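Below is one structure, written out as C-alpha cells, with a few remarks after it.
In this view, the complex is presented without one of its protein chains, the others remaining in place.
So that you can tell them apart, the chains are marked A and B in the order they are listed, and the count of residues begins at 1 in each.
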Amino acid sequence: MSRGLTATGIEVAFGGVHALRGVDVAVEPGKVAGLIGRNGSGKTTLFNCITGFVRPTAGRTTVDGVDVTSLPPDRVVKHGIARTFQTPRVDPRATVLSAVLCGFYSRVGASFVGSLLGVPGAWREEQRLHRRAEPILERLGLAELRGREVGQLSMGLIRLVEVARCLASGARFVLLDEPAAGLTAAEQERLAEQVRAVAASGVGVLIVEHNIGLVRSLCDTATALETGRVLCAGTPEAVVRDERVMRSYLGAIGDLAATEAAA
Amino acid sequence: MSFPGQRYLGPRPNTLIIAVCVLVALPVVLTRPVWTDSAVVLGVYALLGLSVGISYGQAGILTMSQGAFAAIGGYAAAILTTRFGWPPYADLLVAMALPAALAYGVARLVTRLSPLATALATLALGSVIEILIRNADALTGGYIGLAGIPSVGAINTPAGYACLAWGMIVVTVFLYENLMCSAYGRALNVLRVDQARARADGIDVPALMSAGFAVSAAVAGAAGWLYAHYISFLSPESLDTHISISALLMAVIGGAGYILGPIVGTLLFDGLTRLMPAAELQGFFYGAALIIILLAARTGILGLLAGLARRLRRPDATPAPRAANLSPQESLP
Partner (left out) sequence: MLAIAEYVVRGALSGAIYALLAVPMSLMFVTVRTIDFAVGAYALIAAAVCWSVGGALGLAAGLGAAMACAAFMAIIFLALKRLGCEDHIIYALASFGLATALASLVLWWWGTQAFVRDAFSDPWSVGGIRLAPQGVINFALILLLVGALHLLIQHTSLGRMMRAAAANQTGAALASIPVQGIQVGTYLAGGLLGGLAGLLVLYSAGLDFTAPLGLTLSGFGAAIIFGIGSPLRGFFGGLAMGIAQALAAGYASAMVAGMVPFLFVLLVLTTSRFGEEALAGGRP
C-alpha cells in the first residue's frame, strides 16, 4: 500500500453548509506539504477532519494504507498523526519539560492505578520518559528552557514546545496549524529550520501557512484551498504563481495588479 | 544530604513536607486532649479537602458532592461493622470502593458536558444521596442514625485516631503526588486547561476525568470511614451538603491546584472559625472568605505564596510577557 498520509475526497458539511467539497491532500514521509488559502477556505476543518475532531460526510484518510477515517482524536494519535492548534492554550504553570512529556501520553505503558501507587514499573517508565524527552528538547533547541514555565515564554517558543510535544508522541506525520502566526521574522526562520530538521528525520509535515515566502522556502509541495475545494496543487512555486491562487489569496490586491498589468 | 527512602521521596517534595510537619507537630498536639480531638476532626476535613483538590484542582471537576461520598463511606463502615460484624478495618476497602464506583459511573455520563454542567450534576447527585440516606430507615436508621460503631482495632483513644488520621493524610498526599508526577497527572492538567489539546495528545478525556473523580471520591469515602469510627455515631446531619461546601471552600482558599493547598486551607480556616463569635455565622465567613480569595488571589494562598517566591527569585522577571488570550482558563488554580 501507499506510504504516507493521504486524505481523498474529503467532504464535510455543517448543517447545510459545505465546509469541504472533495478535497485531496497527501503528505509523504520526510516531506513538507503546505496548505494555503484564505480564512474560511477550510484549512483548519481539513486538519480537524484528518485528526478526528470532525467526521467527514464522505472521503477517507489513510496512514501508510491503514484507514483512520472517523476514528476519535485520541485513537488517531496512535496511528502516528499529531497536530498543533492555531492558538495554543497552555497551562501557564506547566514547565517546558512537562509539556513535552505530555506528548508521550499515547505511548505510556504504566496503568493509572500503577502510577497512583507508584509501583516500580511506573517509576522506571517515568524516568525513561524523562530521558527520552531530552533528545527532543535538544533537537528543537529547548534544552536550556526545560525548567521554565510555559506561561513565561514568547508565542514563538510556545509553538516550538507544541512541535516538540507532537514529536514526543512518536508521530510520523505532524500537522502544524499556522505555526508562524504572530512570530517575529527571526523566530519564523528558527521555526522553519526546526521544521526542516524534523522533516529530514523522516517525519511528514503538513503545514497551514499564510506567509508565502515561508511556504516557498519550506514546502516540497503545496495545495491551495478555496471555499472548501482544491484550487490547485503542485510545487510551491507553481501554486504561488497560479493566477487563480493569486486572485483568491490576494483578493482585491491581486485584481488590482491584474488590472494594472492589463492597462 | 541523604536520608532513608530518598530515592522515592526526593522527587516528592510535598510528601516530604507533610511527613516532616506531621512528625514534628503531632507529639506537641497529643499533649493536650482538646488539641488531640481537634487534630482528628481536622484530619477528616483535610482528607475531604484533598479529595476536592484532586477533583477540582487537577481534573477540573468542581465537585459539590464530597460530603455525600464521605457519607457513603461512613455508612458503609457503620453498616458493615454493626450489622454484619465486619472487622473495622476490612470495611475501609468498601468505604472507598463504593463512592469511587458511583463517582466513576456518574462522571462517565456527565464529564462530556461543560464544567459548569458537571458541577451542577455533582450537586444534584449529592442531594439525591442525602435524601436517600435520610429515608432508607431500614439500612441507615433514617433520621435517628446509627450508633455504636466500633473503633478501629487497637486504636481506641483520641491520640490513636489523631495518628491514624494524619498517617492517612501522609499516605494520601504520597499517592496524590505519585499520580501528579505521572503521565496521567500531567494529562489531567492538560484536559483541565484544554480538552481539545488533551484529545490530540491521545487522552480519552471522559475516561481519565472519571478516573480522577473516582480517586477523589475514594479519598472522601476514607474520610467518612475515619469519621464514623472515631465519633462512633452517624446521622444524616453528620456528613451533609454543608460539609461538601466547606471542603470545597477550604480547598479553593488554600489553593486547590497545589497538592498541599487544601490542607493549608483547612488548618487556616479552622483556626479562623474558632475565633468566631457565633456558630451561625460560620457560613457567612466561609462565603466572604471565598469571595475575597477569588478576588485577591484566585490560585489560593499557596498560589499567592508561590507567586511571591517566584518574584523573589527573579526580581527582574517581567510578570507576564505572554500573549493576550493565551489561556482563557488560566484563572483555574
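Worth a mention:
As a working rule, contacts are C-beta pairs under 8 Å (C-beta built on N, C-alpha and C of every residue); 3 or more make two chains touch, one makes a residue touch a chain.
This one's a predicted model, so the numbers in the text were calculated from it and none came from an experiment.
The residue touching the chain not shown here, chosen from B:Ile54, B:Ala103 or B:Ala121, is B:Ala121.
When the missing chain is restored to the complex, the residue among B:Leu92, B:Val110 or B:Met250 that touches it is B:Val110.
Where chain B meets the missing chain, the touching residues are 62, 106, 109-110, 112-117, 119-121, 123-125, 127-128, 131-132, 134-135, 194-197, 205, 241, 245, 249, 252, 278, 280-291, 294-295, 298, 328-329, 331-332.
Here is the rule we use: only the chains that are shown with their structure count from here on.
One simple way to say how far apart two chains are is to compare their mean CA positions; for chain A and chain B this gives 39 Å. Partner chain B is touched in their complex by these residues of chain A: 51-53, 72-75, 77-78, 82-83, 85, 87-94, 98, 101-106, 108, 110, 112, 115-118, 122-123, 126, 129, 151-155, 158, 165, 169, 182. Per the touch definition, chain B reaches chain A in the complex via residues 8, 174-175, 178-179, 181-187, 189-190, 192-194, 196-197, 199-205, 208, 211, 215, 257, 317, 320-323, 325-330.
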